[in-house]
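Structure record follows, encoded as structure tokens.
Missing here: one protein chain of the complex. Every other protein chain is in place.
Right, chain A next:
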Amino acid sequence: MADTMTIKLVFSGGLELLFGNERNQSVLIPPLVPSDNSTHSSPSSSPSTPSSHNDIPSTGETKAADLEYLIYHLRDHLLKERPELFMENGTIRPGILVLINNTDWELEGEGSYQLCNNDEIVFISTLHGG
């Protein structure tokens, strides 16, 4: 079984205010996640639970952990307030720029980009205007 992946996160442009004012964070993501992006059995959400939570979930289909799942995970486990300012219609809210290892996520397939260990994902809000 592949190990859990460490994903480094950076929030900028005021987005850090929604995540407890912490610009730099990291999360642990399993290699396989539910296809419906359900985040109930995520290892980084409950560190005190037994290691069996790293196993494949027993219900539903699975997929390789991708950026779409990461966004759901951040909304459900790291976001402190105002989820509607982060996610909209199942994806990142318009006006928030996503960089995967310093590259625009539009070049990497957006939500379908498959996460790798030690990836750095940067979320920048462009809504501060002039």
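Convention: a contact is a pair of C-beta atoms (placed from the backbone, for glycine too) under 8 Å apart; a residue touches a chain by one contact, two chains touch by 3 or more; residues count from 1.
Simple rule for what comes next: contacts and distances are computed from a predicted model.
Engineer: As a check of understanding, state which of "Sorcin", "NPR2 like, GATOR1 complex subunit", "Mediator of RNA polymerase II transcription subunit 20" or "Cytoplasmic tRNA 2-thiolation protein 2" is the UniProt name of the chain not shown.
Structural biologist: Going by UniProt, the chain not displayed is called "Cytoplasmic tRNA 2-thiolation protein 2".
Engineer: Among the options A:5, A:32, A:87 or A:124, which residue touches the chain absent from this view?
Structural biologist: The single option touching the absent chain is A:124.
Engineer: Write down which of A:17, A:32 or A:79 is the residue touching the left-out chain.
Structural biologist: A:17
Engineer: Tell me which stretches of chain A touch the chain missing from the display.
Structural biologist: 12-14, 17, 94-95, 97, 99, 102-104, 106-107, 122, 124-130
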